[in-house]
Each structure stands twice: as C-alpha cells, then as structure tokens.
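Missing here: one protein chain of the complex. Every other protein chain is in place.
As written, the chains take the letters A, B and C, and residue 1 is the first residue of each chain.
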Amino acid sequence: MDDEPGTEEQGLPEMAGPVIYYNETVLEHFVCPRNVGQLDDQETDGFGLVGDPICGDQMKLWISVRDGAIARIAFRSFGCPGAIATSSMLTELADGKTIEEAKRITDDDVVEALGGIPERKRHCSLLGVRALQAAISDWERRRAAGDGRP
Amino acid sequence: MDDEPGTEEQGLPEMAGPVIYYNETVLEHFVCPRNVGQLDDQETDGFGLVGDPICGDQMKLWISVRDGAIARIAFRSFGCPGAIATSSMLTELADGKTIEEAKRITDDDVVEALGGIPERKRHCSLLGVRALQAAISDWERRRAAGDGRP
Amino acid sequence: MIYLDHNATTPLRPQALEAMLPYLRERWGNPSSPYRFGAEARSAVERARARIAEALGCQPAELVFCGSGTEADNLALRGAAQALRGRGNHIVTTAIEHHAVWHTCQALEREGFRVSYLPVRPDGVVDLDALTASLCPETILVSVMHANNETGVIQPVERIAALTRERGIVLHTDAVQSAGKLPLRLDRLGADLVAFSGHKLYGPKGAAALYARQGTPLAPLITGGDHERGLRAGTEHVAGIVGFAEAVALASAEVEAEAQRLGTMRDRLERQVVAAIPDAAVNGAAAPRVPNTSSLSFRGIDGESIVLGLDLRGICVSTGSACSTGDPEPSHVLLAMGVPARTAQGSIRVSLGRETRTDHVDATVQALADIVERLRGISSLGGEAA
Partner (left out) sequence: MIYLDHNATTPLRPQALEAMLPYLRERWGNPSSPYRFGAEARSAVERARARIAEALGCQPAELVFCGSGTEADNLALRGAAQALRGRGNHIVTTAIEHHAVWHTCQALEREGFRVSYLPVRPDGVVDLDALTASLCPETILVSVMHANNETGVIQPVERIAALTRERGIVLHTDAVQSAGKLPLRLDRLGADLVAFSGHKLYGPKGAAALYARQGTPLAPLITGGDHERGLRAGTEHVAGIVGFAEAVALASAEVEAEAQRLGTMRDRLERQVVAAIPDAAVNGAAAPRVPNTSSLSFRGIDGESIVLGLDLRGICVSTGSACSTGDPEPSHVLLAMGVPARTAQGSIRVSLGRETRTDHVDATVQALADIVERLRGISSLGGEAA
C-alpha cells in the first residue's frame, strides 16, 4: 500500500517533510522493546549512562558478563521512539556476544538490523552503542580494579 | 441573479478587480449606439474632434443648429465600449436641446443617464462632453465669422 | 480514528465542499477575465470577501486573500516592515509565536531590523510591562499572537492595541488559532493586521486571509497583476476562497455554542488526566484559553513516544505545532513559560473539534494512562531507576 507510513524508507525524497516516519520493525521494537529493565547490583558487571541530564534522550544500560560474553543485558531509556527501538535492537544484538564482538557493534549495525531509521533519528542508534561501550568500559575498569564479580 | 456582470454597480467593493463590467444600459448603447455617423458639410454647423491622434480613445462630433437648438447630431468614436456608449448617450441628451442647455450637459449627466459607469471609465464620458463643447465652440466661431449657415 | 489535533488542521465541512464544487466544475473562469464567464468567478470571490467581512466585522476591502496562514503572517510582517522602513527599524514580538511569525522576524533581523522577543509569564500570557518597556520611538510594528497554538492561551490583544494605537505603532496579531474558536470582531479587536487560515476552521487548505485595517501601510509580498488591490498578485484560488468564506460564516454562526461544548469536554479531559495519571500537568491552565486546546506534560517520558503510542491505537494528537514535529528541541512555547526542558519534552497537545464527542475524550484518557505507564516503565528517568 502506498499510503502507509514509513514512506521515507520507501524511497521518497528526503524533503518528505519535517515529520518522521518509522518502519514496521522499528514500531514493533517501540511497542515491545526487548530487555527493558535493570539488573540488580549483584548481577551487574557493567553499567553505562549516556545522554544529557537536562534535556534530550537519555539511556541507561546494564550488562552481566559470564565467560567473557554478555549473559544478560537490560536498558532503560528516556526518549523518542527511535531511541527506544534502537536501544532495544542494540540489546538484542549484544545479548550472548563476547565482549570483543560486542565492542565491534556499530550504530550502522543497529540501523541495518532495524531495516533503516529516519535520517534525523540516526543519533538515537549512536546513543545505544555509546551506552553499551560505556558499560563495557565499566566492566573492564571493575575487572582491572578487581572488584568485578568472579 | 447575483452572478450577472455589472456587479460593480451593484455595490461590490472597488477592489472588485482589474476587470471592468458594464450595466445593461451601457451594453445596450454599445450594441445600438444612437446617432452614429457624420453630417455632410452642408448640414454641419459645428464640428468637434477630441482625443489623442496616436493612441487612446478618439471622438468626432457634428451638430446641425436650427433656431439656437441642436437639430441634428452625429458622432463617430474610436474607443472602448465605455467611449461608444457615453458618446451615444451624450448625443441622445443633446439632441433637440438649445445651445445654452447643451452647454450645460456635464459628464455626470451622461453617467447618470446611463445608470452609472465603472470608475475607471469616467474619462470616456468626459470625452463626449468635450467633443460637444468643441462642436458648439466651432458653431459660435463660425457664427461670429459669419460663415455659419443661416 | 479519534482525531484530537484540530489545531493542526480540520476536516473540510461538507457545506464548504459543496460551495466549492461549482467552481471546480462548471464555473472555472478566471476572475480577471473581461467577459461574463470571468465575472461569474469575480463575483464569487467578491461575495466570499463580503461574507467574511460580515461574519468577522470589517470592510470587504480590508481583506486580502492569501494561500496560507503562514503567507498571511509573512505579508503582515514583511509588508508592514517594508512599508514602514522609513520610520524606524524596531519590531516587537513574543517568545511564543508560531514559526510563521518567529522565523519571519528572524529573517527581518537578517535584513537589518532589530527585533525584541518578549517573555511571557508562567501562565503563558505576555508580560504587558515588558511590552510597554520595549516600545521606543523606532518601534514600527508589534506582533503578538491572539491564541497560542500549543497551549491555547489567549493574549490581551485589545489591551496591547491600546498601547500601540496611542504611539502610532502598527499591531499585527496571528489569529490563526482563535478565528473560528472565539467570537471575533475585527473592528473591535484593535489590531491593524490580523491573519487567519481556512484549514484551521473547517475550510479548505490553500485559502487564508490577512485583514488589513484601512489605511495600514503595507507592501505586497507577491507582485504582478492587480489582484487583491495590488497586495497579493496571482490568479485567485476561487474555489478555495468560496469554501473558506462558507466555513467562516458557519463557524461564526455557531462559535459560542461550540465554544461552550468544547470547553466542557476539554475540562473533562484535563480533570480526568490529572486524576488518572500521576505527575501530569496542564500548561497554561491559569490563563484564559481557547476552549478546545490542552497542553499536557508528563514527567519522565518523551512526547513523541506518547504521540506514536496513541497513533498506534488510532488516536491523533501532536507534540506541538504541526510544522515543528520531528524537531528534537522541546517546545519554545513551554520553555518560554518556564517549564523545565525535560518536562517540556514530555508534553503533548490535544485539540478538540466539531466531531469530538465525550466518549472520544474518555477513550483518549484511558489510552493515555496506559501509554504513560508503559513508557514510564521503560524510562531511565523514573524514581525506580538506578
């Protein structure tokens, strides 16, 4: 149907106007985001927080690491549908990956997995990737400091 | 019917646009102008020509005078519908009048007799009045010079 | 579909469409053509002008038809600024104007005008002392909107007119959101220039008007033929103008009853929202407002997510003005009222209209409560977050 939303992805020119339309996959992740929530302190091996505290999108991300791989991941996000959907997809991509694999996840991977996202919402996917990297750094720091879980 | 032309006369604002609409009386005089033609030299006691020879409306008017009154009148006019209709009405007003009465005909009289004329065509009625006055002056001059008809 | 975004646009009234159809079918002449078939179209345009003048209390010759409310605002601001350039270069407006005024004032700044953007009080009403203080001998033009598109807050245009009139300053008001919602008498409002738009009051898109009080200095924005007394050249959108007039006339006839009905529903909506949803606030509630508009803020979540959540349930509301949607910045209107950025980001606008019924309101509150709860469950800003 050519009257559906998501037209921007369907090849209409960028000038398709000020409004942002999301595709079905993005909508689905917005409605049913994966891995929402938070890990309790005992379970948390790494925590990341990104975003301006005063305004704009904000994201918190927790990881639990077992045998060098992400065993559990959870997020909370204050933000637009794009932020919620990209965070959700990011956690899905990262879940089960080794830390080394998880470090290599880019915002392009997230966007691709979602089948595209409106140009002006690209920064949302970056937010998730940065939260994940922050959580991984936190895990590395805790490990280096010896206060990680065994 | 409120969709008829002649709306300007029917009280619509002056901004009724660039177009000029004539009322029924004007249209009738445009279609069947009275006293069109010219008098031959023998019959002519006064002749008036007004209007720019290069462009714009132009009018020629002939009168034949008997006993101090206009016995015959004829005109030719190059011009817009307003010029033709006002010339026609002017000759109708002047026909049979004494010279003194004829001199007192104003363009307002012509416009009134026509039931109004679009604002931007007011100058047309002036043209006819000026042609009549020119013809009367010509008659007076000929009389003074003694070369008028008896 | 439950449509609660009447401040963005409204359905075309069937009577307005009926009035337009002859001009889209058989009466397609050019109003400037010099034969009877053209006069028919001219007459339609002039009768439309006379109807609007009658409905809104002005002279027909004081109305200039435009293509949109935005164009009417541009004609007012740019047209008056250019016409008055010789007298001074200072313009006063407010911090809560629609982009049509705001961005045009910014454009005038780039052309060398100095513009003061007045603050508003927390209730969303412009600060009259600040306004008085801002006026100086160089001030040529003041532009203060009549009703705000996001909050519905009504500005004291009559009082502002008293200030500008005695100083010989031209006053423009953007009445795009008040026309059709409040009884409007252009001759009594006091503004010299008033913009309003067809599609906001159940008329067609592509037709709007600027009222320019007789004698107000104004230069055209669009030049060419003699149309609209030289103030807006271009072949007229005849059918649109006819439909616009029909819509204005009908809206004027029913405005008081409809204002009553909408006000009651709007109050019901706000009462229910505040009762059902924790940490919800109504912006501008302390000020006089147009009766159909509600600006609601919800702590800890994002307005765009609320709008999408409602859309997925078949309910249409917006985050703010339609033409700034997608803008990641929080509403400049709410920020100007002192609403914190995070709260402003969690705001939506609900605007009721002719087809709105009580059960639409109730269903919307229910959906809103669900969505807000769900989004708060996701949010990193809730009390429960680490």
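We adopt the following convention: a contact is a pair of C-beta atoms (placed from the backbone, for glycine too) under 8 Å apart; a residue touches a chain by one contact, two chains touch by 3 or more.
Predicted model, so just to flag it, every value in this text is computed and none were measured.
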- prompt: Out of B:Ile70, B:Ile84, B:Ile105 or B:Leu132, which is the one that touches the chain we can't see?
  reply: B:Ile84
Statement: Touch assignment to the omitted chain, from C:Leu262, C:Leu308 or C:Leu334, lands on C:Leu308
Message: Given that one chain is not shown, which residue among C:Glu138, C:Asp187 or C:Asp226 touches it?
response: C:Asp226
Query: If you put the missing chain back, which residues of chain B would it touch?
result: 18-20, 22, 27, 30-31, 33, 36, 38, 47, 49, 51, 54-60, 62, 75-81, 83-84, 120
Message: On chain C, where is the contact patch with the chain that was removed from view?
response: 1, 3, 5, 8-12, 17, 20, 24-25, 28-30, 32-38, 66-71, 73-74, 98-101, 103-104, 106-107, 197, 199, 204-207, 220-227, 233-240, 304, 307-308, 310-311, 316-319, 321-326
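Please note the rule applied: only the chains that are shown with their structure count from here on.
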- prompt: In whole angstrom, what separates the CA-based centres of chain A and chain C?
  reply: 38
- prompt: Rounded to the nearest whole Å, what is the centre-to-centre distance of chain A and chain B, using the mean of the C-alpha atoms as each centre?
  reply: 88
- prompt: Where the CA atoms of chain B average out and where those of chain C average out, how many Å apart are those spots?
  reply: 54
